[in-house]
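I have placed the structure first, in the form of structure tokens, so that the comments after it can refer back to it.
Removed: one protein chain of the complex. Kept in place: all other protein chains.
Let's turn to subunit A:
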Amino acid sequence: MANALSRDRIRVDQALHGYSEGHRLINGSLKLPQPDARTMLVLSDASASGSRIPLGGYLTGYPLSESGKYVLARTWAAPEMSRPGCVWTHSLLIDFADLARLGSAVGLLKCFQRPAGGGGSGFASRLEVEVTRISTAVPPPDLGRVGRWVSALYGKPRSRIIAEREGPDDDGLVVAIWMQQWPRLRRAFRFCSFAADDRSTSADVFDLQLMDAGRSSRPRIPEGVIASAVERGDWVDTLLDDLKLPARSDLRQFLRDVGSDVTSGRAAMVPLVHLHVALEPNAGPLRLADAISELDRLGSAQGRMGRAAAARVVLSRLDLDDARLFDFALQQVRADRDLLGIEPAIVGRALLRWKPYLLADGLTHEDPLYRAVEAALPQVDTDDLVAVIEAVPGAAAAVLSSRRDVLERASFWRVTSIDAFSLIRSLDADQDHSALIVRALAEAGRDDSSQVVVERFGIGPVVTALSGMDVAGIRSRMGWVRAIAQRTNELAEGMVDGRLSHRPLLLILAEILDPDAVPNSVGTDPWVAAVERTRTTDDVSAEDLLAAFLFNRARGWRSESTGRLFFLSVQRLHEALASERLTSEAWRIAKQRLPYGSVWRDWDQCEKLRHAVVDNFINRELPPIEFGTVVDDGNLWKELVDLAADSSRGRRYLDKVRTALRDGHKRWWIERAELIDRKVT
């Protein structure tokens, strides 16, 4: 409840000045410093001697800078006092901060109280005043006069403005003008709604004084400007619209936002109103540029918030396609550590759009734009970033520092000015990410960088990338395949641990690798491990070639899994030879290690193949069970058995095969054992 009260009310000090052997402070709730007390004493005195002070009194408003308070005072004539020329003045002293909270002065005006019976009691305590946030509207019939007043006030900002007082309602009009101002101007504004002479002192000039209409029409203020003599500016209507219908206008809020750092007083009103109009969505860039240069004329230290508002609009409105405006906006945000309060990402996005070369210049951490770019980069579309780099290759480092995903775009790697080799060498990427980079590089046709990539990352990312492609795809990127093909030790590791288990890639590797190239120091042959993890494809010629390759390897010296290699190759190769479908490439591989046949049967390559297999099993004493299962085809197996049975050494080996098959308890193994029974007995 207490909080609710303090939100909606302000505490206001008060003072009563009047006559007691001279004009003096009669009572008050606050002791002021001497200079302020003196100012109040002077300004609480009658504004004009010998004038008819209006029955309801008149208003005076002025700041007390030392106390940080604004005085709103009402002065009445005091004819009941013994001496002529005496007045009562009831002053309300409002904290500058509280003054800013008021939307209207209604609450304050209700507080004024003329002392009755010459007494000054009841003025010693603070008042609690309700905060009226809704602004008071100026009635349409008065808008003409108010228009002349504001026209002079802000059109001649350095002059003391004089206007004619017509009646008691004028108090409200002056207060409405005062309340329209932003807090900083409001608390510096000096006005008096009834005067005969200039109330200004050498230090403090009164902005607006309404002169007693009953007096001589000749103003007694030599430097004063008569309101009605000032030409009306195009901005007056905006102010009048706001005064007429304050609830429908956002001008006050705008002035409040942008006026906080304007110290040039009334002079800032016109530029700020122009800016307000220029910032409306339908206003064009020309108007905004004009408003900005008008604001600039106030001085570089002025209107920071106004510039910020303009800069914000320039940076966020994509339709304002004006480089000059952007230069202005950039200059503003760059001069401020906090980017004028604009969201850094907005600044950064505009910067990338308008001035990407700034990224290439190397923004330092101290530069406020650094933060802007840092904030914007994560949000920008990757393709847009690539476009930035394409336009300004030097920006690549800045972009890549926060957007690694750009590296995954083929379009990036197609940028010819990018030094791909150096960039790849400098990368520090994890395997998943590097695979994506390789895919992008491959897609961009940057096969030239395959070697560098493999040096930097090993074959892993390349294998991963290639594993996502079919045979044709892989074949179109042979540079990458060749790059990994050179790293036989890594290939062996990849095949054994399963990372290289993409059949199409194995097929292509079989085309270019020497069958003995991949080492097999211990354990299962890597090729066996890799091929057994994969399934046969429909690509007959490639599969035939792989069979030829594996047969060749089995016949070589490298493998520790010869029997398994025969198992993986012989039947298919035999079929291919028998049906004469083997490609020349596959044949070239296969024939290298086929034994010479008998002179008259040299044409029978199948027989050579069977000899080779049987000889290998017997001579190398390969595991008998592997012979027992080396082909699925029963006829072919029978032919192999027949060959083995031709020699006594072969028959001894077949005996071991028979034993091994019998241990297997599988039906077809038992059948094959029985077949050997028939052969060797």
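Odds and ends about this structure:
Simple rule for what comes next: a residue touches a chain if its C-beta (ideal position, glycine included) is under 8 Å from a C-beta of that chain, and two chains touch if they have at least 3 such contacts; residues count from 1.
The rule we apply is simple: contacts and distances are computed from a predicted model.
The chain absent from the displayed complex carries the UniProt protein name "Double-GTPase 1 domain-containing protein", chosen from "succinate dehydrogenase", "Paraquat-inducible protein A", "Double-GTPase 1 domain-containing protein" or "Carbohydrate ABC transporter permease". The residue touching the chain not shown here, chosen from A:38, A:158 or A:248, is A:38.
The residue touching the chain not shown here, chosen from A:98, A:128 or A:197, is A:197. Across A:168, A:265, A:458 or A:519, the single residue that touches the chain missing here is A:168.
The chain omitted from view is touched by exactly one of A:11, A:31, A:52 or A:297, namely A:52. Per the touch definition above, the residue from A:21, A:231, A:319 or A:580 contacting the chain not shown is A:21.
In the full complex, the hidden chain is touched by subunit A at residues 19, 21-24, 34, 37-38, 41-42, 45-46, 49-50, 52-56, 77-79, 83-86, 167-168, 197, 199, 201.
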